[in-house]
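What follows is one structure encoded as structure tokens, with my remarks underneath.
Shown here: the complex without one of its protein chains, the others still in place.
Here is chain A:
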Amino acid sequence: MKRYLVLEDGAVFAGKAFGAMTNTLGEVVFSTGMTGYQESITDQSYVNQILVFTNPLIGNYGINFDDNESLEPGIKGVICHHLARRPSNWRNQQSLGDFLTDHQIPGLQGIDTRELVRHLRSAGTLRGMLTDDVSDLPAIVAQLKATNPTKGSIAAVSTKSVYPNPGYQRNIVVVDFGIKQSILRELAKRDCNVVVVPYNTTAKQIENLHPDGILLSNGPGDPMEMISAIKMIAEVEKHYPVFGICMGHQLFALANGAKTYKMKFGHRGFNHPVRDLASGKTYFTSQNHGYAVDAASVKETQLTVSQVEVNDGTVEGLRHKQYPAFSLQFHPDAAPGPHDAASLFDTFIKLVDDQKEAHHHA
């Protein structure tokens, strides 16, 4: 069946449909990762977005149920050059097409994805619609221009109720802005007793959970929408070690008076080199963000830039000058992507343990 991608600037890409037979609307973004389509598709940070894979072949190792990053993917569509005919991997449990059908996600293949990426690269991120009917293009374009697909995304994907991810060692409260399960896996590996709370949890509610540390998760959309969370962070950072990842990083910045901005087409992929400014070391990181922290705005705050992207200088990490709090724009939890920065979880754990120790002796 034919299916089209219509962009808000009127560009149309015609290809073949796969996955669910529904029309959807979302922000069109691309990822340059060559593996990990399953993790990306199930990453809640992609909620209300249509994801284009630059790797020309997707679905080649199928889908397995261990590598999901969320139970209910909120992505609005998957676009690839070519869907594999025969997935092959020992853990393969379902084909990508069937998985998308099950989760009501439409797919589009057989378009020149490189052309689309080049288009997005010069036009910047665009709103788009996956549809099988392009008879009234002006109407579609008008609808796209009138919609903000990512607005309210965090509220939609964040957990509605508090739930535990039990362990023994440290009490960590994780604020869910659209959490990737890999973050919980990393905490579990380090034997944390985790309580996951909704995005709008107040500082007081968190205090009542007696945490040893707080982790601010990744999530979709514009950080400026999270007014209550920004307030919460400004309060809790005074008392507890804080670790922000991706959205959590941007909120940490905002809570301390820095500013964020929307990037032209964002960073999505695994090959972004990041330099740790203290050690000078570089590592490759897993990234998925359309907003970033304005470096100039950091100067006026109690924060220091601790990491930058090697090529474009984007702020990739912040550290509080006074409190045991830091944040990362990229995903040290990887999944998908390189594990090079996984030790930054240990950095957080050390902050937590040091603080515990200090309290113990205090």
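Observations
One rule holds in what follows: a contact is a pair of C-beta atoms (placed from the backbone, for glycine too) under 8 Å apart; a residue touches a chain by one contact, two chains touch by 3 or more; residues count from 1.
As a convention for this text, contacts and distances are computed from a predicted model.
Per its UniProt record, the hidden chain corresponds to "Carbamoyl phosphate synthase large chain" from the list "Glutamyl-tRNA(Gln) amidotransferase subunit A", "Carbamoyl phosphate synthase large chain", "Ion-translocating oxidoreductase complex subunit E" or "Sugar ABC transporter permease". Touch with the chain that is not drawn comes from one residue among A:73, A:87 or A:106, which is A:87.
Only one of the listed residues, A:2, A:262, A:281 or A:299, touches the absent chain: A:281.
From the set A:67, A:98 or A:294, the residue in touch with the chain omitted from the display is A:67, counting the whole complex.
Among A:25, A:100 or A:117, only A:117 touches the chain left out of the display.
Although one chain is not displayed, chain A still touches it through residues 30, 32-36, 38-39, 54-57, 60-61, 64, 66-67, 81-82, 84-91, 111-115, 117-118, 121, 269-271, 273, 275, 280-282, 284, 310-311, 334-340.
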